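Shown here: the complex without one of its protein chains, the others still in place.
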């Protein structure tokens, strides 16, 4: 008898992602290996592909890229942005602002549309930027900003850009599966999500939807810039997947198993129902937080994300102490703020497996109990009543 | 009661990789999520790091990059090769030959040292190339060529290059863990392996060892070429991992669990013993194949890999029919040949979990039985006796 | 790709047992088979045995009997009770009262000491019964009565019986591991527990501790009554286990794996700490329930169990509707009342994995939210504050 490592894992993780994931996904991850060039694996990949198209609501093929979501986002720039291209970048949060670097990394001339991180960009601001920069080739933004728990109006932005012939690059890593995304209908061009947020699977992949316009641009950009056309960042090797089911690299087989289990949950429950469940969890969390007497970070309910909620740290409370108490005494791990928001907010993730009424009540009651222990009064009767009524 | 997908998986996979993996790894993959910015996960990563240094026999930190091994290999070129650099590339197999494209993709002037794919490059050939190209900056080669089951003399090549100040880029995806690799002692500069071969875990990561010289070169190359310094392909973001345990992206948490379980097996059994087990499996397979009356693909025993064995398809036998019979009647999946070798050879993987005497006997007896069914006589008594004596 | 069944499982079960169990136990259940007559399995059983002795605080060997706990309890009667033996039976609950049938089934003349099911038997009542029946051979009782969430004073009862030479049969199925049990020190004779309550493993075994006096009595009873001495109910075949590690039947190997994982948790955390965790969970639940404005079922805090709490169903509330709402809307399954208590009480299990502060807050907030939805006011601020302060 020997011993196997067992990492310490909190009872429950409701952080900005990854959160605790579906037990069915955990179970699927333990499925034995099959070689990726067998008919059996190809059949599995086809099935995953159908599910992904359903998820993005596209007739096209989504690329199951192996690597963290940031890879998929960089691929967008590698393939769509030529030196000198004017790129409008909506900087409504930590990740959105950061994407300017990627665009510049590939030669883009970036026009930042910046708003404070506690709100989202309005369609009017987008129109103004497009009007001011009719030469813009690309507009990039983050659909759901997990660092500040805000959400940009994806449908309006994408429809506007599409009508003007501007390509959109959308980081919807924590959006797809939790908020409505209609890739074809809205005319999106590149949209990236990950399995580890609203899908409730494990991190390690970029799921990349690509429009026909984006494919065309990619061919031209790669040819004109002379960028390496077999690069891991290049879209072109993925034509074999789109055209004849051939994944150009050894796929992450166990992650595919987990992803398939997660997509099966979506298919069984129905995508609309899964999104509604995320909306309910978000609404319940917000109602509970407010009724407890706490403040939400984002300025307006219509700007808030479905997958995560940011709460202002109450006056007199140290967020590290608060989260430490929640962790150690109650086994619940949530996130703090990033960058400038560090210390100012805490974030509760309700995505995938944790997008449930039970988990929301758990988070609210643990947060409330910890605050009361630290001497900060909250109204839990009101909080739970509001959450359950939401 | 609903139903969960269950992919069809062969009883046993002894292909060119991935093969069937350790049950302990499968079990570890089902461990619940922990957020990657917790102390617990950081402690796990530190432990993985120590194990990886032990595996590569280096005091430096190995990078646990998220993405297929080809990503790690492209990173080597992105960071070490400037336009115009003379790069010697040893083309002793399908992957080795293919790496010339990557080097050229980053502006390298490639000098190919080509040998037939059924042998390996000799140290004399390497010396001759180095002599002929004293201006060479980089020499790249594949340590263990799974497509043809050959192995290049990594120690001699790396020592030679090191003494001449030429940086080495070594693809040891199917080498590390199955053959001896002494990163520091031999003066290797970049060495890439994957968890899905001799470690017996799942595909999805590049494990990249980087020498101090390579780090220095990377800083200079990125600065001089103006390549995007936050790219997923750039080494520089990984300084935070080397210096302060900070993985620059969300790591593939489940894959890390699987990798840790695989590394625990190495630590428990002892790296030398694990390598010896691979050598035994390879030797037994070769002895068995020969005594059965079949021919090995590679010209000389000293050029053969420890992780996979290539067997010439006997005259009059169709390799697709043979492998199909092994698959369907006996539940054993092995590989055929790639590219020009398609139809000429079959490949038996004995790596990680399948590097065992039992699995070798299973492979030999299934192969022998299938051949006999197809009317091709083999000497199984001799074959098994030779294999067990090896 | 085929599909495997997947039973619908609530997000969380905090019923009277089984409750949701430790993830480590679930993982261990998937360990591959080993034949039970191998040295490896015998070593595992020895280790389990040491852990069980630690758990019961006995130097003797605990029997890992295969079959539900009721089997272990019937074994006690089969081996210790002869026709005509006077047996005092403490009927302080559903299971306690029911045991009279077992004693009579083996010829016992039963003296019932009955108390209402919302309290426990006092040591004075026990002494009076023993005084009134000096000829009594056996006294049987339930330590922790899950149907009514009460607990009898095991230490005092066992010490008293021991001093008078009366053998004790103790049903501690939901006691051991959650409340202190000192088998040797208190002079207990037969004590039965199961893996599916405070140990947090799966149902299917009786763990039976047997004193030397009980072993002696068993030998005599079997000989004198002529009961079949190789029966599955007979203790005698288990001498081979006690004396030479030989389990007399094929053991339930997977259940043993699960049990070992559960016992490892106890060993890692420390038995005293595990019991303290159960006490805390029970105390917090009770404090929360009271402060919410609800009533506990059992008459006095000192009579309440550590593993489960019974709450009176508030006036005007239908318990089926209440529990249905908790199940369907909040994914939390708890128990109702049994027999005469049906409709009068609901029961919240906090045992093994669910004996945690987080799970208690979850149960309280789900219960409170459901009651508020049904129009019944509760004080959640007070409830959670009291629970967290407990």
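Chains here go by letter, A, B and C, matching the order in which they are written, and residues are numbered from 1 within each.
Throughout what follows, a contact is a pair of C-beta atoms (placed from the backbone, for glycine too) under 8 Å apart; a residue touches a chain by one contact, two chains touch by 3 or more.
Remember, it's a predicted structure, so these values are computed and weren't measured experimentally.
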(message) Checking the contacts here: which visible chains does the omitted one touch?
(response) A, B, C
(message) Looking at the full complex, which residue from C:49, C:120, C:179 or C:255 touches the chain that isn't shown here?
(response) C:255
(message) Among C:76, C:97, C:233 or C:384, which one touches the chain that has been omitted from the display?
(response) C:233
(message) Tell me which of B:181, B:274 or B:366 is the one touching the absent chain.
(response) B:366
(request) Would you indicate which residue among C:15, C:76 or C:345 is in contact with the undisplayed chain? (result) C:15
(message) Suppose we count only contacts with the excluded chain; which residues of subunit A make the list?
(response) 1-8, 23, 27, 30-32
(message) Using the document's contact rule, name the residues of subunit B that touch the chain not shown here.
(response) 1, 6, 9, 11-12, 23-24, 30, 40, 43-44, 47, 329-332, 356-359, 361-362, 364-366, 368-370, 372-373, 378-381, 383-385, 387-389
(request) Identify the residues of subunit C touching the omitted chain, counting contacts across the whole complex. (result) 2, 4-10, 13, 15, 17-21, 24, 26-38, 40-41, 44, 47, 66-71, 74, 101-102, 105-106, 196, 202-204, 228-233, 249-255, 257-258, 260-261, 264, 268, 333, 335
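The rule we apply is simple: only the chains that are shown with their structure count from here on.
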(request) Taking all residue numbers used at the subunit A/subunit B interface, answer same if over half belong to both copies and different if under half do. (result) same
(message) Could you work out how far the Cα centre of subunit B sits from that of subunit C, in whole Å?
(response) 53
(message) Nearest whole angstrom, what separates the Cα centre of subunit A from the Cα centre of subunit C?
(response) 45
(request) Measure off the straight-line distance from the CA centroid of subunit A to the CA centroid of subunit B, and report it in whole Å. (result) 33
(request) Could you list which residues of subunit B touch at least two other chains? (result) 2, 4-8, 27, 30-32
